[in-house]
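Heads up, one of the protein chains got dropped from this complex, but the rest are sitting where they should.
Right, chain A next:
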Amino acid sequence: MIDVHDLTKRYGSHVAVDRVTFHCPPATVTGFLGANGAGKSTVMRILVGLAMATSGSATIDGRRYRDIPDPATRIGILLDASAQHAGRTGREALAMSAFQLGLPRSRVDQVLAAVGLRPEESLRRIRGYSLGMRQRLGLAHALLGNPDVLILDEPANGLDPAGIRWMRDLLREYAADGGTVLLSSHLLAEVEAVADRFVLIGEGRILAQGTKDELLGDRRTFVRAAPQKPLTLALDEAGLTWTRHGDGLLIDTDAHRIWPLVPNGVVIEELRPASAAGLEDLFLRITAQTQRDTQRTGASA
């Protein structure tokens, strides 16, 4: 259980994190979304004791990270895959941490296998690793202590499509086993595919949070019918509200409630949930006022 409460971080007069409150329950993947510089990484650094909060609290299972003995056996962290000594081999980096945590050497082989790094790759110096391999090594590092909480900053960066799919499956499985995952990303589609809950942050403030259904709470249905008149009459009769939208109708209900109302002789040409565009639209809409590229990416989305 990750619990961030009223967290604020100031750098001089600049407020990087502004009264942020959210929590990540066990057995879920929480997607932490925000534009570059929104404050995601700062919140994560405070959460794991690498930065100090100005006020508020960030705890894991009720304790500050610094107060947890051998925290890496409870919490796995990947904040920056390139933060590894270039002159060390991948295996040595893991073996050193395994030793520090009092874990058997065999654990190194286990996590290497879990992240799909081959033994001969693990014996190469990290200098020669691609970003994707560094992400895998970083994830292996996070998994080393067999933690029940994972905190990952942009873990999908640099992974190829197969790697992204692999990461998604791994995290889903991890949460299914009762693990807690906090995962930041700006790859929205990727987070949408893996996360149960979402926390949207912009300019250090929480903009929205909740499950996908709660956030994409638009249950309206878009319908194109010919002729349209008999359908609108039937809708009025059933007491449903509707509005014209382009060459169709936006109806304030689920698709399955509309089907029985369609009168004989009316052809349904199109019928779909109004919110099909999903998280990306929501994200761009919600962050429109804070995002620096509003003009270019289009606030109308």
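What to note about this one:
Everything that follows uses one rule, which is that a residue touches a chain if its C-beta (ideal position, glycine included) is under 8 Å from a C-beta of that chain, and two chains touch if they have at least 3 such contacts; residues count from 1.
We take it that contacts and distances are computed from a predicted model.
Not every chain of the complex appears here, and the one that does not is recorded in UniProt as "ABC transporter permease", selected from "Monovalent cation/H(+) antiporter subunit G", "Recombination protein RecR", "Cytochrome bo(3) ubiquinol oxidase subunit 3" or "ABC transporter permease". The hidden chain makes contact, of the residues A:72, A:171 or A:207, with A:72. The chain that is not drawn here is touched, among residues A:12, A:62 or A:87, by A:87.
From the options A:97, A:135 or A:185, the residue with contact to the chain not on display is A:97. Against the chain not displayed here, chain A makes contact via residues 45, 48-52, 65-66, 68-72, 77, 79-80, 82-88, 92-93, 96-97, 99-102, 125, 141.
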